[in-house]
Structure formats: C-alpha cells, structure tokens
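Here it is: the structure, laid out below.
Every protein chain but one is kept in place in this view of the complex.
Going in written order, the chains are labelled A, B, C, D and E, and every chain counts its residues from 1.
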C-alpha cells in the first residue's frame, strides 16, 4: 500500500503535503528482515502503472527482492495517516477497496518459483480479510509451503473493520492457521478468530489459551504476543511473551517515549522474532530481540523497521541509554 | 477529487512527498468564479470521512459555497500528477473508480434547494462519463434548470478513457446537450460525441460544424472552443473562438511560457466566459476575457484559476508584459 | 492577526522560513466552535489587501462565517513566534500597532446584522486593550447583545504590555464586564483589572474573589478559570475550576506532554466551555469538556483547536491513552 | 526590511509558508559590493528586538559591516512578495509604516564615526520618501560627506505611493541631489522629481534632460539609467546608458529569461556601477559591468546580487552562454 | 558519488539544505539502462559505512544490480552542485580525493563473476583519471571483457582538472581505448587524449579525425559525439553524430528549454545509444534515440535519466510537443 502521512502533527484538514512511503504487514516484516541481513522477498500484486512500479522501487531500495511481484488490476491500495500526540490518537483512513492485491486470484502467483530457495513463509491476518481471492491465494501458498517443508508463521491480527467480502474470520482462518508453525495471537484474537475464551483459572489465561490453540492446531509449536500499554499517544510501554508448549517466556517492559512513528511496531516485532529464532536458536533470546526491535521501530519514520542488528542487540542487552558514540 | 502532485519536476518514482490540492472540472469553474466575485456553489458528493471534509474545507477557503455537497459513499476520487518540462509531457494517473461521486444516484441531490437563487448551471462531459448514476443525476439537474429558466452550459470534453460503465457517449450526451444554452465543443468532440463530421468546404469547418449542432440542438445559442498549440511541455499558445449563430469571433493568439501548471486551463476559460457573458453582455469581450483568464491560469499552482479581474483585464487589453507595480 | 512561526525549534535568527497561519483570541474560539459543529461567525476588521483577504479565506476554510468582517485601514496585525523546548520558553514578538483592527471605530460594524440569529457573543480582554476605538466598538456590541438577550462571555485576559492608548484597564473593563453573563477570571486578573484582592481566609481565595466580582457585576452568573503548571516548555499540567454562585467545581489535573503548540490553549478552553454549556446543560460536564478540549489543543499546530467532539469526549471520560483505532 | 515571499509561484491566499530574507535599496547595493570584495557598511535603524537583530545578522553573513546600525523604535518594516510568471506580474504588499527606520531622527546616526575610512556614500530616493526624519537624517549624511570629500551617489527612484508625510518629492529632493556626484535618473524621474520635461528635439531626449539636470546641479558629473523592456513576467531585456557631460554611452541589450527573482535589479546595477567606476576608471567598462551585474541578479534568489566578479566579467565580455565549467 | 545540490537556484552561501542523490558517469548510464528495461549492473567501490550503503540502496531503488559493488576504503566521493539560470552557469565543487573508488586496486573487483551473463561493458574517461589503481582496475576489466567477447564502449570524456596522480591522459588512455568497440570522442577529446589534430580539409574534420582514430585503434568500429550549443544556462540545443567507418550520420537539432537539470546529459546519450544499438540494429535509429534520450534527461532532476522508452520514442519521432495525454 501507499502510505500518505501528514507532516509533523498536522491534521488532514491542514495538510498541504503528504509524505509518501509504501508498506503493509508482510512487506514491513520482509523489509525489516532484509535490513537485518536476511534475504527476503515480498510477494504481492501491484497495478501495472507508475504507482505500482514506484512501490516496487521503494521496496527494492531497502533490499527486498521483488521478482515475484505480479502486475495487474485497477489500483494501488492507499492509506492516509495523521500522527497523534499527547492524548490525541493517530488516525488512519484506509482506501484499499478494489486494490490490485484485493483483486488477486489463485493461480496468479507462481508459488513454486517464489518458494525456490525459501525457508520461511510469513503472512498476516490482514491478507485473508481483504478478499476471497486473497484468502484462497494465500491458502495455495501455505499448502505448498507445508509440502515443501518451509516454516510458516502468521501474525493473526484480527481487525473487525475488514472481513467484508461475505466470509467470516471464523470460516476462513482455521484452515490457514492449521498450516502454521508459529503464530502471533493474543487472548482477544483467540476469542475473535477461533471463538476461544478460557475462563480465568490457576494458570495464566493466555498460556491456557495457547494450550487450547495448540491442541486444535497441532502444527503450531510456538505462540507469541506483545503487550502494549498506552500512557498517551506519545508514550507507550511494550513487552513480549512466548509459549512454546513448555515454557512461558516473558521480557522486561520497555518505555517508549517520545514515539516518532508507531505504525509497524508489530511487524518489527515479527521480523525480530524470525531473525532471532534463526540466529540464536533460543526462544528467550529471540523474544528479547523481537521486543527490542519493536521498541526501536517507534523511533523510525515509515512503516518498516530500519534499526540495525547492533542497535537492537544493545537494547536487548538492557542498554536503552541511546548514547551517541562517535 | 484530491490531486496529489509530485514537487517540482520529479517523477512518481522519485517522489517522497505529494502536494495536496482538490479540484475537478466543475469545481474549478465554480472556484474561479468565486474568486472573480461571482457567488458560486459546488454541488457534488464526497465520502463522509476526514478527506471528504478536507475537500469541502479547501473549496470553502476559496469562497465556494458548499452547503449542498452531500456526504456518503466509499472513497474520495484521487488523481496523481507529475509535471513535465521541455518535451516530456505531464503525466496523470487517475484513481477515481468507486468514488463517492461515481456512486451518486438520482434523488441524492436536492436540486430544488441547490437551485434556489441560482441563475446559471454549468456541467462538464466528465460527469456523465463517470457512471450511470452520475449521468442520471446530472439529467435531473439539467431538466430542472430548464424548467426554472436557469442558463445551462457545458464543456462537453470527451475523454475516451472514461465511459466504461456500459453506455456510450453517443447514447448519453445528446439528451444532456439538448438542455444547454452554450457548449464548449471542438471538431473532434463533435465527431466523437455526436458523430458529426463536416467535410471541408468553403466555410470554416468548425463554424459549419456549429451550424449543424445548433440545428440538432436548437436550445444551444453559442458554441465556443479554444485552440491550443504545444511547442513543448513548457510553452503553449492559446486562442479562442465563438460562434453565436451569426458571427464567428476569434481572439489574438497568446504565448504561454514558461508554463507553471497547465491543469485546469479549460476550466479557467469557461469561468472567464461565464464571467464575461454576465458582466460585458458582449460576446467578443467575453471571449477575450475567457482566453486571458485561461492564459493566466497557466501561471497558477493548482487546478483552479486564482487570477483577479484586474489581472485578466490587463492581459485582455493586450498588456501581457507582467510588469511589477509597486 | 497573521501568525508567522519559525519551523521546528529554530530561533528567529536561524529562520529562513516562517509558517503562516491566522488567529487571535476571539477568532480561535469561534474557529474551534465551528469545528465542533456550532455555527460561528468572526466579526473583525482587516485591511482591504491580499493579506486581509487571505486571513478571511483561512477562517472560512475552517468553517467560520466571515460575512461581517469589514475591510479598511492600513495593515494586518502580525505576531512572530518561535517555539521553546526543555527550559527554553517560546517567544513572541508582537507587531500589531496600527492594525486595521486597532483603527476600528464605533459604527464600522453593523452589529444589528451581525447579531441576526446569534445566541452568544464572546470577546476577550485583548480587544479593549488595543485601542480606544476597539474598546468603544466592543461596548456597542455588548450593549446591543444585552438588549437582544444574547449571552455575553469574556475571557478577561489582562496583558500589561497592552493598554498603551491612554486609558487604563481599570477605566475601561468594568463597564464591559458589567454586560457579561460569564467570565474567565483568575485571582491575578481580578487584582489587575478590578483592583480586587481578597485576603486569605477560610474559603478558597478564588471563590471568595468570585463572590466579590459577582456582587459588583450582578449579571455575571459564572466565573471560570484554568490552572496551568509548567514543568518545562515541553510539559505542562492543566485543570479547570468554575464558580456558579453556588458550587465550586474542579476537574482532574491533566498531563500535557510533549507540547506541540501551546498557543490558544485558553481559547480552546473557552470554546469547549461554550460548547459544553450549550450541549450538556451541566456545569461540571461543560467544565470537563473545556479542559479536555484545551489539553487536546496542545497537540494541534496553529492557534485554534481542531480536535473533534469525539476526541474531546474520550479525554473527558478519562481515557487519555491516545490509542490508535483502525 | 524583512521580505516575506511566497514559495514558488503561489499566491498570497495559497501560502502556508513565507521565505524570509532581508533587504532594501541601500542594503542591497552595499551587500552586493561586499560580495564583490569592496568593504561596505550599512547604516540604518532597526528595532531592538529579535527581528531587528536577525536582520543585522543576515547582512553580516554576507559580509556587510553593521557596526553603525542603531537600534530603537517600534517595528521592523516588512514587505510581502509573490512571484509572477507568464503575463501575471509579481505583487508586493508593503507594510513599513512606523518602522524603526521611518522613525529615525537627525542626530541618531553618528555620521562622523560611520564615515571614518569611507570613500563613497550611496543613498536611494526611497529614504527621503519614507518620513521627514529620514529625509533630514539623510541630509545630515550628505552634507557631511560633501564636507569630507566622500563621493555621493543616488538612485533617485521616485515611487508615487510613498511621499505621504506631508512634504512633496519636489520640496525635498533637490537639496539632496545637489550633494551628489552621480545619480540614476530616467526621463520619468526627471519629470516627477524635478519637473523637468525636455521636448523631443534633435538630440536624444534623455541626454538633453541630463544636460539640464547638470546645469541645475553642477556637482552631478554623471547620470546613468537602465532601460528594461518586459516581454512577460518571465522575460525582460535590459540595457544601460550613461551621460558624463561629454559622451553618451550605451550597452548591448541583454536577454533575461527565465527570470528567477527580479527584485533588486536596479540595486545590482548600482553596485556594479560603483564597483566598475572604482576598478576600471573607465565609464564604458563600468556601465557594461553594471548592466551585466544586473542581468545576473535576475538569476539570484533574494533582494541582493550574489554574482561574483568573474561571473559578471564573463557576461560583460559578451559570453552569456552560462556554460558549466567543471 | 554523493551529489549535494542546493535547492532551487540558491547559491552555496545561501543554502540551508542540500538535496541528496547519488550518481557518477558509469552509474548514470547503467541506471538509465535499467529504467529502459535493460538489465544493468554497477561495479564500483564504496566505503563500508552508512553513506556507502545508502548509495547502493539508491541505485538499487532504480533497478540497478549492485551485487558486485565492493566495500572498503575511507570515504564516499562527494560533489556539490548549484544550479545556474539565465547567463549564470551551474557550479560544481568536487570533493572526491581519497574516495573508496579512488583507492581501488587491481584484484579488488572479481571481474569474472561480475561479467557472468554480461554482454556489454561501458566505462568513462573519468575512471582512469581518478587514480592509478582505478586505471589499472579498469584495464583488468577491459582485457577480460575482450577475452570474453563482451562489447566494450567508452565515453572518453577528458577533464583537465583530473589526471593528477602522476600519469598523463596520453600515457594511460590509448591502451584502454584499444579494447573498445565504440567510443564517444569529439575533436577536442581527440586532441587532448590522443594528440590528434586533423587540419581542415575537404572532408568534415571530425570524420577525418575518426578515420585516424580507427586506424590507430582497429577494434573501434563506431565513434559518436554530441554537439551542444549553449544559448544560456537555461537554454541549450543538442544534436548527435556517428561515424561507423562508412557513413556519417547526424540528427536533427533539438531545442532544450527550460533546462531542469543538465547534469548527466552525456550519460543519458550513452545509455540511449546502447539501448538503441541493441534494440534497433540500426545506427541512425540508435543515434536518434540517444539524442532524444539526452534531450529528455534535461527535464529530469538528478544525474540519471528516468525517461521511458515510450517518451524517448515520441521525441525521436519528431513529436516534441510534450502534450499531456490523459
């Protein structure tokens, strides 16, 4: 999607200019991985016009491979963003109906080629919420990935304003999640997506929820989540949690103030987690890296995290001083 | 529509910012009239979101009355613009499918109220090209205007990339033009819209074409047109012509260099013509004013003409020196 | 007035550009009311040049009615602003001597017409401080409003650097305040404007001061004030208080950090109060709304509050989390 | 004066930002001389506030000596500028009534000190047009300069919108011009300032006018002028002429297109002339240099010429190709 | 190299901001080819810091392959640019001593890998002028290309301010040119580089020069050149010529006005020529395409041409009208 954001803290009515970047859940994760040095490819569909190709160029700049983007359809999805401050929230106006991506149909992506040399396939819950074609195209990909032994991960990310094409989240998501090795899923997601509500008991409710999910989706070996508290539009805190079937891991709570750009915090977490799992082979370290990555994302303009491995590891080590080194 | 233009001469692929203005054929004419001191109202449909209301605010700033804009529908139409120079043309990417305006239906506009105190109703050939609903809503307006004795004018403005909703321009336009007192129409428009092609003869071919149009549409008392020659993206010439059933009036040829912003040149001409016909009661003066207004528009950033009556009358008088007065 | 502010945190000596907006006490209150959906008109005098008309256009954009602005006089008042941070205060250089508004004379405003359909008339203590003509013109308005039964409110707002035209605040203000139904007035204002200093006693000193003001000005039925504490140029707290002759109402203390633009905080409070009194018919709710509005103003660039009713009611309800909703 | 210009070609009503520079007739001449390597000092009066000191800093940046600027008075003069193009003229709104400089009084400038080491004193006809105090202060300076043997030059520059303090140009200017060694004066200036109108005769009318001026003001040994023709706001031509009592010298006609910033063209000419007379000791060369300097000024943003000696000499030599040298 | 250019027409002394792009002779040619759809790779050396990687990202954005860029050395070469207008030339300050590229040594580039799948190798005369290491590294490449049958082309581009490392252009260039199939070379280049000066005779002097070059360097089968005339910094004309051993081909003379950005005009020509030779297999068409490409480059901001094949073919066909198509 094209992101058009008002400069500084100006409201839509005031804006005489928009800053232009490009992003989207999966793209943000992939772009961040590319910046961390992990080869990453974005698979999507853009219109075959100057804007679609500008989006591709943007991703290519940041090191994403873009060979399997397909071109066609009517328009590029757009979202408009104004930044909040103090107790005024940021505001988003989506304009992505009938985007080239929403019009995607099974068969358009050559998943065989796209998955050559691939080891990991990540998707978010936005994709199947957009259109039936997107959901089915995704399913193609997941099924092939499973057959090829590629790790599949998902940020389930339920948004109730989507899912307007006639099918419900509960109809569509279970089959997709069934092909996943790891998912991001909080208690509310579990309720909304799977209809799962675990009563408060002795065990941590989220862990209990995770157990239930894993029973239902035996391929899922890890479930992760972040906890964000919002003091104000300018000040949040963040921590992470991971259940791997045995251990309930958590991280320290990070202060995030003043927030520069909050969009894509979850995608930065996910990219950090994928990086961490691949590099550290240690769930706790991976989780710490993921949260540190997400914290740093809030200091970066645009949807995607541009923090470096060194910067993330510094924060992960507990040094959040932001000290200038010359 | 929202207009998003790249800064300076940068191409879409280079743009990190877009300048935001709002415009559209009828809106540009009305806005220009408001700047010339003629009370003018814009009747349209915008989405009921921050962008729709920002568009209204923009028009209101420049003195347009906006009380009869209706709100609803899915999205605001957008067009993306990059400016050409030398022999590189400016480039437009339209993104207006399914705009709130395209989704308009007869009955949504309260034409009775909108026409209270109105003396003139202007429309362009873009409107009926957008959707069947837009064409029918327009027809409602024209028919009521005719019943109320309101002057009706049209810039017929055929664009072949539009007209994709199933009806053809030749099906739709005649009934609309039949309600007009004055139209902008060139030889190509006459061929494309009415299927009229007058063979070269003794008389000026355009005049001959006008005679034929007036035979077919007896309400039409005046037909006007502009002649633009393009030396380069930065240098055009412009002149005007008017046939009022008796006289073939023309204007001097104006040099336009260097072009600052070419968009809306035709709308500035039309606004100038309406102003001129109302103020001067003299076809030649009105035509001269219209062309001078259009020339000055090319020095103005944005879709709509912000030149003043005094500035236009100076150019109309033959003084194109652009001399600074302190 | 035209406001020229340096970009970011740059000082006047550094500025190569100024951002241009337009504002002023009464204008800010009216503009904010218009944004809240309350029809509002600004009555003032601007020079009859491009800058005066640009100011009108600016106000019109944000929905203010501007039909009764009169044009004439020498110049538009200007103020220059640089933004402070940390412990460096913001700085203002006023340049409004001999503005068109300062040159106003009784009779220039057609108050009868301006008050058609009006239910509320608000003024600030800046106006009578500018010039004798402004004070007398205001008096005309207040007296007519009183005769017509229009509610009159004032932010008494004493600034000692004004009041340089030969009359003192104590000469002029009592007659004006006598026509008010509600005023903003703190202890220092009471001392400076009315010479009222209530010794510390059992009762809250401000309330005691309010009692004394109400004795002297029996039309005044409510007195309000805000309490701002300044931790730094970037961090303030704010709360409100209201005395209605019976009850001493207060609000929670709000944290305001980081401040985006502190100018017009008092005007946002006043607009919120007028909105609240009209909509809720409840002093406590009105006061809460007013303070919440003022808090949100600090996140808005420019003099006037552009927060929406929904945003203000969220903060007023105690939710200051600034959480993004998609 | 502070100059506030709209960006690009935007009109005042469109401007959300102003570009800030500082200038004024005498300041522009002095600044340009400083850039050409001639020590130059600007003597004026600014308000003792952040804006007055910002103006001083601006001049100091470009090498002007500012030690004898005096501080006091109410405000800094301002002018607002929008740039024209094609046949739309640039537009200026002056706001300099009651500026610190207009409020100057004899005795405020310590001319003795200011003239230490000075060899040349230049003034323009704007100064005595501003206020009686400015005219008298200037007269002080001219008289002292005459006593000290300092060359005195003037750009007589009559502007009818000035001269509003009760004295007329014909009352004031003759005494001032009487102290000059060289003046810029065209036929219209001669008529407006001295009431001199020479009928068309055998001799070039301007030369005949010069003869008459020199008879009346025997100290004046050279009179110069420029001839500007305006094809459009974007395209002018320029040439120069000089009468030294014996010879009528002229220059080639230069094409100036596209104009970047036309303000200060006359001041650049004057600075070029002073430089040329000092360096070349040759009237023709000095005149050629002056015109070339003025031509190049039109390519420079801001009031004052920043062209280098080398650039000017290239143009003066007939090479107007603007060829990039690496 | 990083290019830092002042905004608009401001001079270095005025600039508070620089626009940042990246370019260089060979990079510009390759980038332009990538935009024309020809796979192209840039082989160079950048410092291993954020700036070196930003340069790579910039090239990658525009579709260049960057896999064989090597990282190391001290710094990124920089050049500073201000744009001229009218008769004021653009100005460049180079700062590329000791750049990572100047410090390159034979062996650093793995030419074998870089040339895998390559069919064409282009270099410019800037490279051997920078340092001995650069010249020798280039020689490695040329020699391998010759062995592999890859077409080698060169823009010989003599700049006298370079060549400061101890060897002269005449020492170094012949061996390099000997490996070329096509070179850009004008009469002045032939004199400066090869010491070749052909006296005026019956035949066109440039053609006679070409014959002599081809005698000396039998591998060279085509020599091309452009002829630029400079009316002003804002208006140039351009045409091209090609000698292929049999025919002397020329193109129409194109008007280029107003120039947006003149840098890289020669590189755009070269990219156009390579494209044309590959696509058309026709020297005349290739030359026409090359000149049209170069003309369009002058409308593009930045060093490299972003014109499309369609745009270039329109100009090449003689349509230089720059007409907007909707």
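Here is the rule we use: a residue touches a chain if its C-beta (ideal position, glycine included) is under 8 Å from a C-beta of that chain, and two chains touch if they have at least 3 such contacts.
Since the structure is predicted, the reported quantities are computational estimates derived from the model, not experimental observations.
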item	value
Visible chains that the absent chain touches, using the contact criterion stated earlier	A, C, D, E
Touching the absent chain when the full complex is considered, from E:51, E:108 or E:139	E:51
Omitted-chain contact residue, chosen from A:11, A:96 or A:298	A:298
Touch with the omitted chain, as defined above, among C:232, C:255, C:284 or C:308	C:232
Contact partner of the left-out chain, one of C:88, C:167 or C:285	C:88
Absent chain, residues of chain E that touch it	4, 11-13, 15-21, 49-51, 53-54, 57, 74-76, 78, 80, 82, 91, 93, 95, 97-98
Absent-chain interface as seen on chain D, which is shown	57-58, 60-63
Interface with the undisplayed chain - residues on chain A	61-62, 254-260, 295-296, 298-302, 306-307, 311, 314-315, 319-326
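Note that only the chains that are shown with their structure count from here on.
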item	value
Given chain A and chain E, the chains that contact each of them	B
Interface with more contacting C-beta pairs, comparing B-C to B-D	B-D
Interchain centroid distance [CA atoms averaged], chain C/chain E, Å	63
Multi-chain contact residues (two or more partners), chain E	61-62, 258
Chain contact graph, described as a line, ring, star, complete graph or other shape	other
